[in-house]
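A single protein chain has been removed from this complex, and every other one stays in its place.
Moving on to chain A:
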Amino acid sequence: MPDKPGRNAIEVVNVSKIFGSGEGQVAALDTVSVSIRENEFFTLLGPSGCGKTTLLRLIAGFDFPSAGEILLYGEDIAPLPPFKRPVNTVFQSYALFPHMTVADNIGFGLEMLGKPKDEIQARVAQMLKLVKMEALSNRRTSQISGGQQQRVALARALAPQPKVLLLDEPLSALDYKLRKEMQIELKRLQHETGITFIFVTHDQEEALTMSDRIAVMSAGKILQVGSPRDIYDRPAERFVADFIGETNFLKGTVVSKKSGVATVKLASDAIVAAGFPEDFDPSDAVTVVVRPEHADLIADASKGTVAGTLANVVYFGTDTHYHVKLDSGDNFIVRQQNSRSGAVTFEPGAKVGIVFEDDGARILRD
């Protein structure tokens, strides 16, 4: 499903959103275009202030774009008020109506759509079952826990069967364990309802584990759109590589290149092969990135692609991080899986070599 391009549920076309006016004006979104496919779990990922929530609010209708179009199945919905859009939102604060019961909250959207009473009742019962909240249907929303409120918020937004469900950092208020549980729950709900989910988060791990595709945003622009594996393994820009996971940056110079792979001479005079994005033509000075888990530490410094002195060893349980001070002056982190059979251990201060795995190095746009 994720890699088979289906119909587009949402198309954002050259959308800009400018807040304020004159000197103080800020572009929260700068000519952003993105297509979100039907039945997709699509994530907008970026640090706070990158414009991801603004984009979500434009799709929901709480704000209107300064320029551009937002198409829902081909129809421009940008000028419509929120109550005329077949799109529902799960809010970060849940925004449950405190003077209503759980069931009344869930039925509210259907009631506003003028559905008959028995249909509302049946649908509410179905939703309560879907989010496993049948027992609490008559409780006030103030009488249930945060995790339960989260489920009610989901049920309320799903009840009117929206064409697209928008989720604005819905898990950020939950503790770690509950968050993990809800991540699985959300995937299950998306699978069972077949509704397109647009999920906003600043948590890269959440984005990687849940999404079909991710759009990484920064400073009002979308930097890269792709599957979690694309984004992680083949980041197109320095920001993406830096924001998602840990990365080592090395300076180098392009010596030669052919079809997506360049030969780069690093500052240490070592020669490495590095892939680069299709729409990018690297030349001269470039930055090469290597993920910490795509490199290995070896005891013989002379056989390493690069070499340095081990500065620090940090034990994480499942793996160990080795912080190496390269001879060229850069810092480099190598991550190695810990195993029972006591792999070679290295002591701080030792001279070590580092080798890159095949395809471990990539060239980035700065």
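Please note the rule applied: a contact is a pair of C-beta atoms (placed from the backbone, for glycine too) under 8 Å apart; a residue touches a chain by one contact, two chains touch by 3 or more; residues count from 1.
Please note the rule applied: contacts and distances are computed from a predicted model.
Enquirer: If you had to name the missing chain as UniProt does, which of "ABC transporter domain-containing protein", "Rhodanese domain-containing protein", "Spermidine/putrescine transport system permease protein PotC" or "Heme exporter protein C" would it be?
Expert: "Spermidine/putrescine transport system permease protein PotC"
Enquirer: Looking at the whole complex, which of A:45, A:60, A:103 or A:307 touches the chain that is not displayed?
Expert: Per the contact definition at the top, the residue touching the missing chain is A:60.
Enquirer: Which is it among A:8, A:53 or A:88 that touches the chain not included here?
Expert: A:88
Enquirer: Per the definition of touch given earlier, which of A:37, A:156 or A:335 contacts the omitted chain?
Expert: Looking across A:37, A:156 or A:335, the contact with the absent chain belongs to A:156.
Enquirer: So one chain is hidden, and I want to know which residue out of A:46, A:109, A:220 or A:360 touches that hidden chain in the complete assembly.
Expert: A:109
Enquirer: Even though one chain is hidden, which residues of chain A still touch it in the full complex?
Expert: Touch set of chain A with respect to the missing chain: 60-62, 81-84, 87-89, 91, 93, 95-99, 108-109, 112-113, 156-157, 160.
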